[in-house]
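The full complex has more chains than appear here; those shown keep their coordinates.
Order of writing sets the chain letters: A and B. Residues in each chain are counted from 1.
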Amino acid sequence: MDAKELIARRIAMELREGSLVNLGIGLPTLVSHYLPPGLDVSFQTENGLIGVEPLPEEGAEDEYLSDAGGRFIGAVPGAASFDSCFSFGLIRGGHLDVTVLGGLQVDERGQLANWTIPGRMIPGMGGAMDLVTGARRVIVAMTHAAKGEPKIVRRCSLPLTSVRRVDLLVTDMAVIAPTERGLELRERAPGIGVEQILAATEARLIVPDDVAEMKLSA
Amino acid sequence: MHKMIALEDAVALIPDGASLLIGGFMGIGSPHRLLGELARQGRRNLSVIANDTARPGFGIGKLIDARAIANLTASHIGTNPTTQQQIIAGDLTVELCPQGTLAERIRAAGSGLGGVLTPTGLGTTVAQGKRTIEIDGRTWLLDLPIAADFALIAAHRADYRCNLDYAMTARNFNPIMAMAGRTVIAEAAEIVPVGVIPPDEVITPGTLVDHLLRRDAANGR
């Protein structure tokens, strides 16, 4: 299992029956592939739809139906479309149960930076700031380190996406829960030891006596 | 009320330097005929408010390619490298605004509200230079309304009275912008008789639309 699949499978375990979920572009999108069987979850795309599903097959593209990355998608029976104000009203108003986003850095305060690298990348924040500020639960999906550089740091050096503390961080090495007390190491990836995690992490982690191995969806 | 207008004449209404609200999200639901003609007529120095600039050769990317835009307010420009190049070269200034805030700012202008009190962006670089308002011990960022000289919007269907509907995610910013442009120019994929769009399915009432593009021989998008 590669790192992305591992992260996606672990995050899929976090989704609850009946919840409304927004998956960011890229790795987070994979989460929908690993839902526990029978789990009824609705996916929102912030450009205006509840009921996202992957395009069922090539040739079925609707030029009026895309995800937030501009890629053609499908829609489930019972989908609902709406304008951008309504869509972000759902997000900001506490109606979105979970958002899963990628990350560039997460720090000891649990704050996330994921939208810009000044001087190098100015894509704009799109919906990320609203999602991280407004979703009931924010789950960050990212590799634990990037080319040997730790991404879980004492203090974000990159501009923050929100001052809101995220709720869970799932990497290819660990599951970490930002709390009032700091970053709590909750689980380790299969075959990964606590020492390896600590070595790849700049931030101080709160390490319990027993760190369970990640539970993964089928 | 006769509101139908030829593409060329509609675009001729828009002077150099005008401010434009332009619907669409990555080109999905953008007014492609209007954008193509704006580029063709060589409009310059536009101020554009839109979610993004799509990609080179597509959607608002056509205005970027034509170097028609001097100022841009958007939530995302990462998909168009030409936009980024023009910013780096100093040919284009950009204000980046969180997407939900952008939508609400346009809605505030169109709905006669004085601003938007949002939690989004508080404590980040987006808050720099902006006022915060404390209400019952909680702090909110005050973002200001955005209106424009023109709103250029793309509908799915328009009826003869310019009532509009939209399809799926092509709705996005279009109906919000139709409230906030001093002149609203719409194009539609289909034009249908009055009554085909039932009252409950009209998203933008025709009274908001000033001009509707005529069908023409080369009606491609």
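Rule of thumb we're sticking to: a contact is a pair of C-beta atoms (placed from the backbone, for glycine too) under 8 Å apart; a residue touches a chain by one contact, two chains touch by 3 or more.
Because the structure is predicted, anything quoted here is derived from the model rather than measured.
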Checklist outcome for this item: Only one copy per chain kind drawn here; the full assembly formula is A x2, B x2
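Here is the rule we go by: only the chains that are shown with their structure count from here on.
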Checklist outcome for this item: Per the C-alpha centroid definition, the whole-Å distance linking chain A and chain B comes out as 29
Next on the checklist: Applying the document's contact rule, which stretches of chain B touch chain A when the two form their complex?
Outcome noted: 25-29, 51-52, 54-55, 74-79, 84, 87, 94, 96, 98-104, 107, 118-126, 156, 166-176, 203
Checklist entry - Quick one: in the complex, what on chain A touches chain B? => result 45-49, 62-66, 68-70, 75, 81-85, 87-89, 91-92, 121-130, 133-134, 159-163
